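Removed: one protein chain of the complex. Kept in place: all other protein chains.
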Amino acid sequence: MQYSAKVLEHFRNPRNMGQIEDPDGVGEVGNPICGDVMKLYVKIDDEKIADVKFETFGCAAAIATSSMVTEMVMGKPIDEALKISARAVAQALDGLPPIKMHCSNLAADALKAAIKDYRSKKSAAAASK
Amino acid sequence: MQYSAKVLEHFRNPRNMGQIEDPDGVGEVGNPICGDVMKLYVKIDDEKIADVKFETFGCAAAIATSSMVTEMVMGKPIDEALKISARAVAQALDGLPPIKMHCSNLAADALKAAIKDYRSKKSAAAASK
Amino acid sequence: MRRVYMDNNATTPIHPEVMEVLKESLDLYGNASSHHSFGTEAREKVEEARASVARLIGAQPEEIVFNSGGSEGNNYVVKGVTCEGRACSISSRGNHIITSSIEHPSVLNVAKCVESLGVEVTYLPVDQYGLIDPDGVEKAVKDNTCLISIMFGNNEVGTIEPIEEIAEIAKRHDILFHTDAVQAVGKIPVDVNKLGVDFLTLSGHKIYGPKGVGALYVRKGRKICPLIEGGHQEMSLRAGTENTLGIIGLGKAAEVAAKEMPGERKRLTALRDGLYEGLAARVEETRLNGHPTQRLPGTANIGFKYVEGESILLRLDMEGIAVSTGSACTSDSLEPSHVLLAMGIPPEEAHGSMRFSLGRENTDEDVDYVLEKLPPIVQDLRQMSPLYAKK
Partner (left out) sequence: MRRVYMDNNATTPIHPEVMEVLKESLDLYGNASSHHSFGTEAREKVEEARASVARLIGAQPEEIVFNSGGSEGNNYVVKGVTCEGRACSISSRGNHIITSSIEHPSVLNVAKCVESLGVEVTYLPVDQYGLIDPDGVEKAVKDNTCLISIMFGNNEVGTIEPIEEIAEIAKRHDILFHTDAVQAVGKIPVDVNKLGVDFLTLSGHKIYGPKGVGALYVRKGRKICPLIEGGHQEMSLRAGTENTLGIIGLGKAAEVAAKEMPGERKRLTALRDGLYEGLAARVEETRLNGHPTQRLPGTANIGFKYVEGESILLRLDMEGIAVSTGSACTSDSLEPSHVLLAMGIPPEEAHGSMRFSLGRENTDEDVDYVLEKLPPIVQDLRQMSPLYAKK
């Protein structure tokens, strides 16, 4: 299994790793039994992603895609961020070994889950006003 | 397939090779289709083997056993010569590879055939007297 | 950068003495089955090697069949005894085989193959240490059992199975017994007669010999269908021009192994225990997978909770340290190790287990280096892990 230099670089020096104290949304996907869990925290400001952080249990590809997806969405409007596909994440990393492609799905899914969480919290807050 | 030094020596320098001009007995055994033909010529004097020669078409073991059998019987009384077993021929050569053991049978058989030929000629001659 | 190779169960470096004979033998090119002097020269060396291999395992030379390695040996026995799933003269007893759930894939996958072709297969469970219970073997025996195949030392966790007891059961029931001893031979004493096995698999590249060469021990009188047919090589049990160079290398490796085993066995056991104890002292929540004592000298399979093995592997690789997450031949798969699962280890912990397999080149300094590099890596990865945070 050969990883691209970019995957290895993100794996070695992951960006935006950690938790956000008071996140606006949190998305968690994957399953420890399968060896991959990804948790994404977002802070939203004016419908833009003001901050994003991740925690990942998984292989190098899982860690690198987590790191990459946070870089790709940082500062982006939510709608644009939602358009980021698994493919795009993999491409930004100069590709992934075929057997690891599912990791890029996880990253994109975690992002979507975090935004969904933000929106549902927001609409709940709006409803309770 | 490993031949003993003795086999190789008899193969390289066969004793008593050739024909006897006016033999008292000739024995031929084997079959060209099987890759072995042995022809033994004997000259008998006073029921002793006065001379013996062979011609052989066959492998190294066939040639060496032919040579060896002629050495073993030269000068011997017929009765003693007849007692020489295939085993004895093989042993005299310090053994033969298992797959080649049948060659020592051929040599012993050729000798018997030659003596038989001599005896039948002799009794025919006696009868016609 | 310092390089520390602790993946000797995957494969070993060639021993310097073996390298020497390989270099010397590069121009020994005759076909060992040819009847001219070029052939005879090769034949002599092949037979010397056969005698060395036989000596290492207490066999007769004519019971050693050279082949291309452990996988071939294992396939050969499972397919050859069951005649590829058919009741033939060899398996006249029947078509049921007994094996274990922690075998190497070259036994397990072939068992599955012949199963799909009609052979009945029992996969025995193991306990938490990876041990097979001989009573379980006895209970699994049926009237139609034709083969019991149980590995000697497990490649992932190093647990050593009670082969002698199991072979005894096989003998009592008149069933052929095979052991995959690829990881045991050369590391611990193996004597085919003391053990009472009918077939035994070994492989060159696990004992500092070349890759692509191995041997199958076939007890005199035991019948088996060849896997590779053709010429009359290897007593007609394995066709193909003899791999002279590989065989010579394997022979030398066997000779050296016999010589070095007692010392290495002690040394590696101490080294590996030092490694585990050092790690356990430095990293919380580690677990030793495999039997605490009944274990191959150099093998320590260690679980690190909350992190995933491949990440550790790659981070260690960046420090020049080579280990593995399981057997090299299955590590392309995303499944956690079938061995660890069979031992009842939860899948998420199986994912975080690393195999350290030490060999003759490893030193105290290597262990110290790993003890220095590994703990911060685990710490780093745990910091990143949502499972650890949740605690």
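Each chain gets a letter, A, B and C, in the order it is written, and its residues are counted from 1.
In this section, a residue touches a chain if its C-beta (ideal position, glycine included) is under 8 Å from a C-beta of that chain, and two chains touch if they have at least 3 such contacts.
Just so it is clear, the structure is predicted and the values come from calculations on it, not from any experiment.
*Asks:* Which of these touches the unseen chain: C:A51, C:C113 or C:A140?
*Replies:* Selected residue, touching the omitted chain: C:C113.
*Asks:* Among C:D198, C:E255, C:E310 or C:E349, which one touches the chain that has been omitted from the display?
*Replies:* C:E310
*Asks:* Which is it among B:T56, B:T70 or B:S104 that touches the chain not included here?
*Replies:* Once the missing chain is taken into account, the touching residue is B:T56.
*Asks:* Contact with the hidden chain only, please: which chain B residues?
*Replies:* 1, 3, 8, 11-12, 14, 17-19, 28, 32-39, 55-60, 62-63, 99
*Asks:* By the contact criterion defined above, which parts of chain C meet the unshown chain? Give residue numbers in ascending order.
*Replies:* These residues of chain C touch the chain that is not shown: 3, 5, 7, 10-14, 19, 22-23, 26-27, 29-31, 33-39, 67-72, 74-75, 84-86, 104-107, 109-110, 113, 117, 203, 205, 210-213, 225, 227-233, 239-246, 310, 313-314, 316-317, 320-325, 327-333.
Criterion: only the chains that are shown with their structure count from here on.
*Asks:* Taking each chain's centre as its mean C-alpha position, how far apart are chain A and chain B in Å?
*Replies:* 93
*Asks:* Using mean CA coordinates as chain centres, what's the chain A-chain C distance in Å?
*Replies:* Centre separation, chain A to chain C: 41 Å.
*Asks:* Using mean CA coordinates as chain centres, what's the gap between chain B and chain C in Å?
*Replies:* Taking the mean C-alpha position of each chain, the two centres sit 57 Å apart.
*Asks:* Please output the residue numbers of chain A that touch at least 2 other chains, ranges allowed.
*Replies:* none
*Asks:* Two or more other chains in contact with one residue: find those residues in chain C.
*Replies:* Touching at least two other chains: none.
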